[in-house]
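Missing here is one protein chain; the remaining ones are kept as they sit in the complex.
Moving on to chain A:
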């Protein structure tokens, strides 16, 4: 077998079960691939020794029989997850030198399933961004390029390193997190699959908090089947996260039955945006046709408050961030500014946070501070939370009409060039999440799947939105789109 790192999780699992492949071989193939891929900027803290040790243990466990599906699978972990004894910085200068004394619940769940950690992955600072350009480590780069151009493209964000690593076959899967689209947008930009489960499916414990009422972890993988296998290993009830759902975790892979006859798929008219590229419009129509061919019923629906999702998000997320990020004060962990004689504690806070936070993080913390400040709390924060109630009700209403899932484009464009948005006003960057952010506000599961290439040869994705807690059904529908779209393109290796 050549190029083991290109295997899917499902194929690697089956080969290891049959004794055709060891986790040690698979892990070495990934470590070699990572070593030759510095130009992608995907891995930012490598843990090869730990990975080899874990692979050895996984092989022993597989040989003993009865190992979990994910046993022996090499993964990358987004830098937002706290990993015991391994730097965890959320791509921020302010957490420079921080090595957690504990393991996040999601990464612990994966370790308990026998997975291998290859290292930590690049991301936007504190998961705030849509292009991975706000990272203290520098940009992550998309393995895809436009035609024969050598312009460096964004892998999307915030889980840009995760997307780049999976698309370039540096690992078999990666963890991501999604607050407004941070799994689904980078998955779409790099031609991979990414699912954000229902809010409460994955424990948030040990994941550096951005906006606690919106943050969810999820897998980023090479196929829908892999997403089903990896998601099952990540989720489950956790007493350490009070918003973690105490619900049984189904065998998601077993729910990929291939039968979606009679499923009702909604097409929301409000997602037809002015100025949307024709290619995306066409892809969306093609997706509906594929589902119709598979026996689903396509219905037009309305989600009337869609337009207000992004503005509501840009009140709620910064408000929660300003509160969550108050903990970075130069006292308990990470960076502390060098002080001058006579500097008091406020100087320490202000200098530390000015040095430690990048400009986008500073901007969002200050916007959050403003919308929560006396006199504006009702006008901004409470109004946004009321609008959020209405956005969720839009979805409740269509689900009550019998709709099983909703089909939309994943992003309003294909991947753009790194630096291309540098001089744009911040709001323009925010528009990347226009199709994904509603799902976080309503707490629903959403999945992005690659469905085609644009004229320049860049991947485009479709998004399916499911009912709460129905990830299994959602994955099954996504699996049918995947099968019919037949997306097999891979980026040409230039790195």
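As a convention for this text, contacts are C-beta pairs under 8 Å (C-beta built on N, C-alpha and C of every residue); 3 or more make two chains touch, one makes a residue touch a chain; residues count from 1.
Just so we're on the same page, contacts and distances are computed from a predicted model.
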Self-check item: From "AmiR/NasT family two-component response regulator", "Aspartyl/glutamyl-tRNA(Asn/Gln) amidotransferase subunit C", "Na(+)-translocating NADH-quinone reductase subunit D" or "Spore germination protein", the hidden chain's UniProt protein name
Solution: "Aspartyl/glutamyl-tRNA(Asn/Gln) amidotransferase subunit C"
Quiz item: Which residue, A:129, A:180 or A:200, contacts the hidden chain when the whole complex is considered?
Solution: A:200
Quiz item: Where the complex has a chain not shown, which of A:93, A:351 or A:490 is the residue touching it?
Solution: A:351
Quiz item: With respect to the chain omitted from the figure, which of A:126, A:210, A:271 or A:314 is a touching residue?
Solution: A:314
Exercise. Just the residue numbers, please: which parts of chain A touch the chain that's not shown?
Key: 97-101, 198-200, 213, 239, 242-243, 245-246, 305, 307-308, 310-312, 314-315, 322, 326, 329-336, 339, 343-351, 353-354, 357, 362-363, 365-371, 373, 380, 382-390, 392, 425-427, 430, 441-443, 468
